[in-house]
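Okay, structure first, notes after.
The complex is shown incomplete by one protein chain, all other protein chains being positioned as in the whole.
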Amino acid sequence: MPEDTVALPSVEDALALGLTAAEYELVCEKQGRAPNVLELAMYSLLWSEHCAYKHSKKLLRTLPTEGPHVVMGPGENAGAVDVGGGLVCAFKVESHNHPSAVEPFQGAATGVGGILRDIFAIGARPIAVLDSLRFGEPSTARSRYLLDGAVRGIGHYGNSIGVPTVGGELYFEGPYEHNCLVNAMALGLAPADRLVRSAATGMGNVLVLFGASTGRDGIGGASVLASAELGADEDKRPTVQVGDPFEEKKLMECSLELLERGLLVSLQDLGAAGLTSSACEMASKGEMGIDIELAQVPLREPDMQPFEIMVSESQERMLCVVTPANVGAVLELCKKWEVTGTAIGAVTDTGQIRVFTGGELVGDMPVRALVDECPLYDLKPERPSQPIYPPAAAVLSGEESPTETLLALLASPNIASRRPVFEQYDAIVQSRTVRRPEQADAAVLALPDGGALAVSIDCNGRRVAADPYLGTIEATLECASNLACVGAEPLGTTNNLNFGNPEKPHIAWQLTEAVRGLAEACLALGAPIVGGNVSLYNEGAASGPIYPTPVIGMVGRIPALALCGRLGFVNEGDEIALAGACSSSLLASELAKLRGEILPDALAQFDLQAICATQRAVAQAVAAGRLQSAHDIAEGGLAVAVAECCLAGGLGASVTLEESGDPTTALFGEAPGRFLLSGATAQMELLAQEIPLERIGTVGSERVLLTAGQARLDCTLAELARAHGSLGALLP
Amino acid sequence: MKFGVLQFPGSCDEVDALQAARRVGDAELLWHGERDLRGADAIVVPGGFSYGDYLRAGAIARFAPVMESVIAFANDGGPVLGICNGFQVLCEARLLPGALLPNANLRFTFRQVKLEIANPDCAFTSAAAGAASLSIPAKHSWGRYYAEEHTLDEMERTGQVVLRYLPGHNFNGSLRDIAGVQNATGNVFGLMPHPEHAVDEMTGSTDGLRIFESMRLTVEGARA
Amino acid sequence: MRARVLIRPKAGILDPQGVAVERALPALGFEDVSGVHIGRLVELDVQDPSQLQAMCEKLLANPLIEDYEVQLLDGSQ
Partner (left out) sequence: MRARVLIRPKAGILDPQGVAVERALPALGFEDVSGVHIGRLVELDVQDPSQLQAMCEKLLANPLIEDYEVQLLDGSQ
């Protein structure tokens, strides 16, 4: 190493960068000396929670990751499943929570940009985006501001780059007030033989950086942002990363064409921790070393320090490994797409990552130490003895009539139509979208072989808060139910674990229980985990932790596109049936929230295997064209599901529940694995031989009539539509 | 009959347009940096965000080398269809009157819209004759059609207003509900809604196919 | 030389952004604001300032819908 004239950073600097004193000691040990500024910055990022999964890696190892359809499991930029016809579907969900809390438009936009890069980094062309959003109650101006900004940001990026946003979810709950969640999922398609990994191999091969130039964006972002609780202290505002979808569009086309022409050895996007993380992870996976010459990196601002260049999170950049013979052709193709490409380094056999500026060595670290030897921590889970979350303010007293209750539920921000949001997204570009939002429970995307993909993203954080284990199973089941409603059986699952501070025992307990539930549900469904993301420390300084929110994304296949399901009623006179065995409960339901009830400390038990069997039967019935409509019964229970099927089909219905129990529970109670189906009587009779199924009414007329014991509910479609349209007021 | 579909950096709907055109004829993509139209009988300037739509939608794309050839082709009477961003490009290139401004609702909006055919005799709607209305998706943030009052009067008089939003469907605030216009000689046509996304029942509607069908009839009619 | 171009919506053309800002201000406690118009600001370094007008006509502004005004800034910039 050159005799550094500047003072070496101290242990205090390490602490400020988010490392512990013990971790700093370990860095010194790995280096055999005290690290310099550049090295410490790189260690602090790669050893951050965000990059090293210090508190979650051991848990993640318990997830099932293998199955007959899995082509690429966790560990690469995205996972992938075989979808037949020689194609694979790559998909992944990722969070951009903290950047979105600071600047919702750019935070959400760059979140979409980031997840898209993960998809095309493995050689798949992105074909769809889904967004998963959570804010505080919409009564606060801040929540509305964050909602508006995030939705605009997602639309701005997805619309401009030409990838349809085909689905998503949106919740408003107090615990997200100071720490909103903005997760984005993307899917891509690739010929099975074109998938590329990120391992840097081949001594002497060249490292080419291409895409946007490097500026001071998000410096310190990954470690500082992802591991410190957001305080009221506004001075800590980092430099906001600004997204450029136009640049990314060119980058995407360029990357895909480079792969199609077979010009690359490996490819990797630059995300959190920028060049540091990309280069080190490529070297680690290939068990090689890498030399980087910073003087070659195109800069947006002059006079950037070496450490700034190495940790910059400037968006829209990719790194690839190329054989020397192909460098010319690669740079030529970059030119065609008006993308700046530069050779910045080489693959070595040293096992070291060495950083040079103008030939002078300014950093030298063992790749293994940086990437694989960050200490992992055990969680100390402890079930809380006290309720963690206060109840929401009551908006219903419990004295309302069934009709008033239904209208209040339909108008509640968690249930009202998401149209004002999804109308800001292009859902149809690429001409694959067979089911758009509100046409079915899952989005349906046509495949060239006459089949289709179904995709859904889901998680009811309030139910997970009540019972992290069962709540996570429910979230996973709900994804599978959504797929079943369009006729699909699941192929694989992705997840984003959004939790509070895992060093706190009750958060550690939530996380542990949730992962246990996720593993169990994925096994039961035969839908292994192919990838995901973890976002911890989601807490507001005053407001406490968010609801534990394991966002689940699931992809399935439909055999024949033409038979995919829809949720709206289709024909007057069709029979309506309720499928599924679980008896519903008001515990942790949307109605309980509207009534201001405190969360229970457990959810009702259910039979996981029986639910999976019901889902399979429904999926098969839909895929065989035996049903006219199918809708899973979720927030707001049966009554809300009936209303949604009526609104989507523009038809009324009359439904009578024979069940003797409490009518309010029958109408508005919630439970996993229940479906509202419509179709011909003969089909219902047939299906009733396979699964628990109760025929409860008929489609028809202008009115919606529901009877449960003594309770009677009666309203017009127009009244339902008015209540259901209440979200428009939040996004004028 | 062969369509040439332009491709700019930032085009998004060019493959959709290509596939739609292929339902009625041959079609190939034409790269923005080349001047050769490769013998195309009709040109489609597709939707998307050419050059990110930075500055003004379509403002930069209209200077692409391929546009020089398209302008010459149009001036020779060749049929040119501009969809969404392509419509904006054709206005910026002065091949069509008027301009497109940010939506009155100030948001990107995606909605299936109903359109009235204001000029059923035009080269781009002849195959839709008799249709009461067309159902075609629109999706844009810069779709508010504007031209000066006297220009609008003149356009209405001469049949240059080809498509209008039906009542309740003009979310972008276009003057006189204008959704699509043609030039004075009737060979250049631009519209904000996306006919290439309405060519298959599976994805919603087939009304857009009639626009491509009309272009084929026009080209073949001229040849006969 | 540093130059600045101010580009405004032409008088008489609806400026929904200006309207939206004008509507939002009172709720934030700013009364008595009117005539709000929103346009674009372009700043650039040019060798030859005589090119600026052509640049505006051709690219930076659309004269059908926008007016523009060129300001030459202190050459020392």
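First chain written, first letter: the chains are A, B and C, and each begins at residue 1.
Here, a residue touches a chain if its C-beta (ideal position, glycine included) is under 8 Å from a C-beta of that chain, and two chains touch if they have at least 3 such contacts.
Bear in mind the structure is a predicted one, so any value in this text is a computation, not a measurement.
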item: Hidden-chain contact residue, picked from the options A:244, A:441 or A:489; value: A:244
item: Which residue of A:35, A:123, A:136 or A:215 touches the chain not shown here; value: A:215
item: Among B:6, B:60 or B:155, the residue in touch with the chain that has been omitted; value: B:60
item: Contact partner of the left-out chain, one of A:23, A:39, A:76 or A:103; value: A:103
item: Candidates A:13, A:338 or A:662 - the one touching the absent chain; value: A:338
item: For chain A, the residues touching the chain missing from this view; value: 102-103, 106, 212, 215-217, 237, 239-242, 244, 246-247, 300-301, 314-315, 338
item: Hidden partner chain, residues of chain C it touches; value: 2, 4, 6-8, 21-22, 24-25, 28, 30-48, 51, 54-55, 58-60
item: Residue numbers in chain B that touch the chain omitted from display; value: 51-52, 54-55, 60, 63
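Definition applied: only the chains that are shown with their structure count from here on.
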item: Centroid distance [mean C-alpha coordinates] between chain C and chain A, Å; value: 40
item: Junction residues of chain A - those touching two or more other chains; value: none
item: Multi-partner residues of chain B (at least 2 other chains); value: none
